[in-house]
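Removed from the display is one protein chain of the complex; every other protein chain stays in position.
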Amino acid sequence: MPLEALLQSERAAAVAADALVLMRELFPLVRSITGDGVRRTLDGVEAWIPLTRHEVPSGTPAFDWEVPNEWNVREAHITDVATGRRLVDLRDHSLHLVSYSTPLRALLTRAELEPHLHSLPDQPDAIPYRTSYYRETWGFCLSQRQRDALAACGEGPFDVVIDSTLAPGHLTYAECRVPGQSNDGADEAVVYTHVCHPGLANDNLTGIAAAAALARELLAGPRPRLTWRFVFAPGTIGALTWLARHEAELPRIRAGLVIGLLGDGGALTYKRSRRGDALPDRAAELIVPAAGGRLIDFEPYGYDERQFCSPGFDLPFGRLTRSPNAAYPEYHSSADNLDFVQPEALAGSLQCLAGLIGAIDANQTWRNLSPKGEPRLGKRGLYGLTGGAGPGQFEHALLWLLNQGDGHHDLIDVARRSRLPLPLLARAAAALVQAGLLAPADAHSFQPFNEEGTSP
Amino acid sequence: MPLEALLQSERAAAVAADALVLMRELFPLVRSITGDGVRRTLDGVEAWIPLTRHEVPSGTPAFDWEVPNEWNVREAHITDVATGRRLVDLRDHSLHLVSYSTPLRALLTRAELEPHLHSLPDQPDAIPYRTSYYRETWGFCLSQRQRDALAACGEGPFDVVIDSTLAPGHLTYAECRVPGQSNDGADEAVVYTHVCHPGLANDNLTGIAAAAALARELLAGPRPRLTWRFVFAPGTIGALTWLARHEAELPRIRAGLVIGLLGDGGALTYKRSRRGDALPDRAAELIVPAAGGRLIDFEPYGYDERQFCSPGFDLPFGRLTRSPNAAYPEYHSSADNLDFVQPEALAGSLQCLAGLIGAIDANQTWRNLSPKGEPRLGKRGLYGLTGGAGPGQFEHALLWLLNQGDGHHDLIDVARRSRLPLPLLARAAAALVQAGLLAPADAHSFQPFNEEGTSP
Partner (left out) sequence: MPLEALLQSERAAAVAADALVLMRELFPLVRSITGDGVRRTLDGVEAWIPLTRHEVPSGTPAFDWEVPNEWNVREAHITDVATGRRLVDLRDHSLHLVSYSTPLRALLTRAELEPHLHSLPDQPDAIPYRTSYYRETWGFCLSQRQRDALAACGEGPFDVVIDSTLAPGHLTYAECRVPGQSNDGADEAVVYTHVCHPGLANDNLTGIAAAAALARELLAGPRPRLTWRFVFAPGTIGALTWLARHEAELPRIRAGLVIGLLGDGGALTYKRSRRGDALPDRAAELIVPAAGGRLIDFEPYGYDERQFCSPGFDLPFGRLTRSPNAAYPEYHSSADNLDFVQPEALAGSLQCLAGLIGAIDANQTWRNLSPKGEPRLGKRGLYGLTGGAGPGQFEHALLWLLNQGDGHHDLIDVARRSRLPLPLLARAAAALVQAGLLAPADAHSFQPFNEEGTSP
């Protein structure tokens, strides 16, 4: 079905249910910023949408950074030697191992082990999420209850096994490209989601599944105006690597959305781009409050909007989440599990994203071809023929589009100023184009009625 | 008396009383967008002020439109053949005939007649106002009670007579020009009011009478800074025709006001120009709220501001009404009669318009001729001579004008920033000009003390 169908609650609920199936499948994988966990995750996504995969060798520079060694792990556990009891086991939960832990096979006393353990005393049942990508070390994350049980075993020794490899390999990311009409497809928009977090459902299986679902719906509908690129990549180093490898393409990007954390019970939260008034920000002003959400200003902490909005790029990227990063108690712990994700919250996020993508994609700027005085709409069948009783909402939309059609006001401007719904304005614009009264203002414009998806 | 006198309640009440006499005389005329009803209306206005009349032939193009055939009507009625009863007669009310109805003389059944009847079931005593300028048809407007009475006559036949002509002729409009000083009179302002509505008092005999009264007062006073053009023309096609015939003069226009609907009990409502910050908008920010009124944003529906503010012109035209179009139940029906107009409301509108016109006309931009530090006002007799006790309001006005006199702030800016009354600032500016401390900032400036009305 086309993306617009997602604006309907029923369709959004059905797609959210699909998404939860995908998330359930992806949940157990041991993801990190590199390695097979990412590859298996992309396999799952590829069951829904076609992906172009990229494997970038370790050591490849990305501005101030470089692609690190690839990390994979087969097993990791701590056993009390005295009793033979397995106290912590990666098989039980993918958060148990600090991401990028170096290999280890050793008998350790508790004193030696303790500095490598991470727990949350205030949330005794939750396993924290910890990483150490750029300092070679190792560690285990466990619930406070597990840690207490380990302490009850006395001073050890403990048999500690981390069967990992950290060696030259690749960083993996993938894209799904939905070609657009405008400018022969060279006007682009990006949806970016991070694929590196293990064992956390809201952060970020919701983002992965939502991106996959949106791409699937967009592929199923008429060719959009913009070329939409859905990027699945690890956080920070993935975004940096993507920016470095696609730097020449960046000037084509009209809008970008970083998405994630779309299934918790918090209100939808759109974080503005660094510019504050970029295209996605303006679309969000229309769409997000109407969906019960709120907008917050940019700050240079969060997800990969940090990289897209660094001053050397300053790209028009906003971010949509429900609760922002670190703004809910379950954040970055095993309490962010599949049960934590609310299907209706995820469905609402999908509706809002469909609205945002739709508004960004529809945001043509128009030129009135009969700009001196109002054109006679009546003789073109666009206006009530007996005067005196006033126009309806569609006729108001026609008048607004003609009035603002000076090549300087885009559809979002007109929607904001007229307080008319953007889809109504888009339909009215189509009628005026057909009547020869309106034309796209930009040189490289799309054919609004070409639903076959061929570029002009 | 000069226009400023209208700022006083007593004078405004007297002029409103005059205006009501004129409105009473004009009320019965069968006006439309062309024809003798407009000509007789202008005759009435000409008893007050000199007019230059324009007769534009049918078929004359006006952008996407052209001047239609001229329409005149002598009589129109519906008679129940069975009883000889005259059920509807144009002689009773000029709204009874759909404007531009084609000629007809026929015996019709009720079934044939019904599709040509217009009534307001919810307002059973009111006759609606309907037109059909651009689709050749005919129709009668009648109260629901009349329509019920007609239905009570059974199936007819009915003798239907419309003795009208619709044939090549002319569209009529007129202007009263009050020459100004600035730029040899080439800096202009426009007051525009529509003269096409029959049988409605608020819409728009109030606008016609107010424009006539304002022009009369302005002609009686000292020569204004701007040349003020008062335009009396039919709605839409009249405005388009005026724009087409005066297109070369449009760059001279510094401000325009569309006026009408000035006598109902609603609050004064200034509708901003498309630009939103044009000169009349800025004047209205000062004047209208102080008169108890409000400002609303531009929208491309309403009166002839639609044409003046189309994107091909984007002229600095605002609109002053009391209730906006379609915002009162009596709108476009026979309930908008002479009794509906409140004399004190009309007087208040005249006061507000005198303020607006005064502010627009006074809105010079000044240059301080002694801009480095404050000039010594004391030695020029403009300031209290013993220091320490602080200045009065007039001295504050002097300081504000000197401080803002950088050629970039006009009198409205200074009034807004200083919160001092515009007339006080205008007097202070005159004193500073006389003292050689201030000069108009624009090349083509007027002589503020030339009260004889001769151009410089």
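Order of writing sets the chain letters: A and B. Residues in each chain are counted from 1.
We take it that a contact is a pair of C-beta atoms (placed from the backbone, for glycine too) under 8 Å apart; a residue touches a chain by one contact, two chains touch by 3 or more.
Nothing here was measured: the structure is a model prediction, and the numbers come from that model.
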Residue among B:Asp159, B:Asp314 or B:Glu374 touching the omitted chain: B:Glu374
Option from A:Val21, A:Ala167, A:Ala326 or A:Ala430 whose C-beta touches the chain left out: A:Ala326
Selected from B:Leu399, B:Leu424 or B:Ala439 as touching the chain missing from the view: B:Leu399
Positions on subunit B contacted by the hidden chain, ascending: 368, 370-376, 378-379, 385-391, 396, 399-400, 402-406, 417-418
Sites on subunit A contacted by the missing partner chain, in the whole complex: 62-65, 98, 128-135, 236, 239-240, 243, 274, 297, 299-301, 306-307, 309-314, 325-326, 332
